[in-house]
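Removed: one protein chain of the complex. Kept in place: all other protein chains.
Our next item is subunit A:
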Amino acid sequence: MLGRTLREVSVALKQGQITPTELCQECLSLIKKTKFLNAYITVSEEVALKQAEESEERYKKGHSLGELDGIPVAVKDNFSTTGIKTTCASNMLKGYVPPYNATVVQKLLDQGALLMGKTNLDEFAMGSGSTDGVFGPVKNPWSYSKQYREKKKQKPHGENEDTNWLITGGSSGGSAAAVSAFTCFAALGSDTGGSTRNPAALCGVVGLKPTYGLVSRHGLIPLVNSMDVPGILTRCVDDAATVLGVLAGHDCKDSTTVQDPVKSFILPSLTDVSKLCIGIPKEYLVPELSSEVQSLWSKAAKLFESEGAKVIEVSLPHTSYSIVCYHVLCTSEVASNMARFDGLEYGHRCDINVSTEAMYAATRREGFNDVVRGRILSGNFFLLKENYENYFIKAQKVRRLIANDFVNVFNSGVDVLLTPTTLSEAVPYVEFIKEDNRTRSAQGDIFTQAVNMAGLPAVSVPMALSNQGLPIGLQFIGRAFCDQQLLTVAKWFEKQVQFPIIQLQEIMGDCSSVFENDLASVSLKQ
């Protein structure tokens, strides 16, 4: 049952093949079995079981709330949840319990979804590995898949498997791992520079970043307000569309959401792609791109072409400036957004009380990790009076140019852009941490962050497994507020490529002895 998609299990609930409580308990049990993945920071078992009970009542009475009623979901731990700890994987918010729900969380609950827990991330969503949070790194479920393990065994040198696990990507790695490991049917991530699409690609799930302004940010603890969007992680495109249908729409608590009534997100099954024009941005062919990803990208383009779509090379000439520009804008807003964490109203407070200023300084030093502090420092530097024109204003101008690149391409008749999501498949943690967070983020976000600058919708869809048996995803980018069109194309693609299901029998079935050993050694390490 857990291997099904959200839509399939929704039908099963309606038909009474399984009750919400049974479903909830299965997920909870799997969450426990996969605890070593570190996907969840908080498991809200009691809340979920109570919600399941209520859902069951509704099903019994024959008036369920809709497709999400009784469906286990997970939420990234940077969305506020009433009565449930919301930490942003930071010492600063350890133990912080918000008194309100983020709008997107409330919308899920209003539809009867079961909140399984809060998922792990990089501290304050700053990272692309889900390795830099105070609760430790998230492990990619594919590290333990049959597909990957079989390929590994062929390798002569038997490395220690515990140190060889793979990262999930980030910063919504916990959410991606939770969906990938079948512990829930959908999860909320957030996407500022690629934080939903990047781990989706590395964990072999669908990761949707909706158009900026379509989904409310109220209650999402911000990274960069002008780029943040709640993201959706699911196991298939249709499921992402279903969740988007629930989340989208104006929110009077978020003035940046659009007022226009939201159209349906039900996706038609495309049979004919001959009227489609797919753009392939030539600037995305970078030297760092792995040959495997590059060849899958070409293969995908050829797939569209062979089915009659028009596939053309396009140019987004300002792409190469994007990462630097993103860095300036992101750190500047971070510096501003993080100013509120002073230990006064909520969150961590140090023991020093000689003066208010000393208290601020020590609280913030203790509360934030190096990455966050580094971004605060650079951001404040860029915002200084003497630097503002040279950095922030210039970056804003470049941002406009980047957004215009996309506008020009779409105006030229392109419907959807097709790009890689990441440079390569997931890498082992030990490899990943060799670079610093900033370099890693710049590499991890290379294909994704320009989309955030332009506010466009984009989705990463898993295409195939690499030679190592690891998922590779490709990204589709759509016109602003054409999320449905984008997802329709993604759905067609998904159907063509038939991405294999992750084989986690070892975890999902009765635990094998190997698996037991694994668990033991992991818990020893922690």
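Note that a residue touches a chain if its C-beta (ideal position, glycine included) is under 8 Å from a C-beta of that chain, and two chains touch if they have at least 3 such contacts; residues count from 1.
Methods note: contacts and distances are computed from a predicted model.
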Given "ER membrane protein complex subunit 1", "Brix domain-containing protein", "NCBP1 protein" or "Glutamyl-tRNA(Gln) amidotransferase subunit B, mitochondrial", the protein name in the UniProt record of the chain not shown would be "Glutamyl-tRNA(Gln) amidotransferase subunit B, mitochondrial"
Residue touching the undisplayed chain, where the options are A:89, A:221, A:296 or A:403:
A:221
In the complete assembly, which of A:265, A:360 or A:447 touches the absent chain?
A:360
In the whole complex, not just what's shown, which of A:211, A:332 or A:369 touches the removed chain?
A:332
Options A:342, A:405 or A:445, residue touching the unrepresented chain
A:342
Since one chain isn't shown, list which residues of subunit A touch it in the complete complex.
79-80, 86, 88, 93, 96-100, 102, 217-222, 224-226, 252-256, 259, 332-333, 335-336, 338-342, 344-346, 349, 356-357, 360, 380, 383-385, 388, 392
